[in-house]
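Worksheet: the structure to be examined is printed underneath.
Of the protein chains in this complex, all but one are displayed in their positions.
Then we have chain A:
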Amino acid sequence: MFQSPDNSGAARGTALRHILVVDDEPTLRLGFAYALTNAYTKVETASCGRIALDKIAEAHFDLIILDLRMPDIDGIGVIESLRRAGNQIPIVLCSAALTPGAALKAIRNSVVDFLLKPVHPADLREVVQFILNSPEEPIARALKSAREGRLEDAVEVLAEDQAPSKRSSAWLDFLKSLLAEDRPDDATLSDRLLRFTLSSLAFRAAHTA
């Protein structure tokens, strides 16, 4: 289903993508880089939050695959730092243990794509495809709006979905409650996040969903 790394990009005539993989785990960085690298995808890696921020400052990236738990600046720290700087780059938050608090902070900062470790190479490739190629299915469109900070639009799109998947109804319920809360306090929202189970919000490749 995927092109081989060497020639498919040219065949599709797609511009070269730059992806930054940030993870403190060397093998995982290596694996991610190998899994994603192909003719039209260039992958750079960073072993911690600080190096990641430095690299982002120096070069342009289309997507960041960000580990949550890191020794110096963690995933949320990197996200908040980037958004404060006005950088709205799409980010995939990748973690073995996503906490409700972290997930809520991420969503507030327009990070709506979560990958749960251990990650299958196919999942990784698909989430990149899902974000960068923006398929036409409602969930993809909704999350695209959410990524751009338009949560109301996302709810609208999801509500119109005729055949909602488990993931899309989970997102709809969650976003509704997030918007409905007048002045939501984090504890209540975290509870809701957990109630709909984080795994439901996370990205799932077609073959595992």
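Heads up, the rule we're going with is that a residue touches a chain if its C-beta (ideal position, glycine included) is under 8 Å from a C-beta of that chain, and two chains touch if they have at least 3 such contacts; residues count from 1.
The criterion applied here is as follows: contacts and distances are computed from a predicted model.
Of the names listed as "histidine kinase", "Ribose/galactose/methyl galactoside import ATP-binding protein", "Sulfate transport system permease protein CysT" or "Lipoyl synthase", the one that matches the UniProt record for the absent chain is "histidine kinase".
Across A:Gly77, A:Gly101 or A:Pro121, the single residue that touches the chain missing here is A:Pro121.
Of the listed positions A:Gly31, A:Gly77 or A:Gly101, the one in contact with the omitted chain in the full complex is A:Gly31. Looking at chain A, the residues touching the absent chain are 4-5, 23, 25-32, 34-35, 69, 96-97, 117-121, 166, 187, 191, 194-195.
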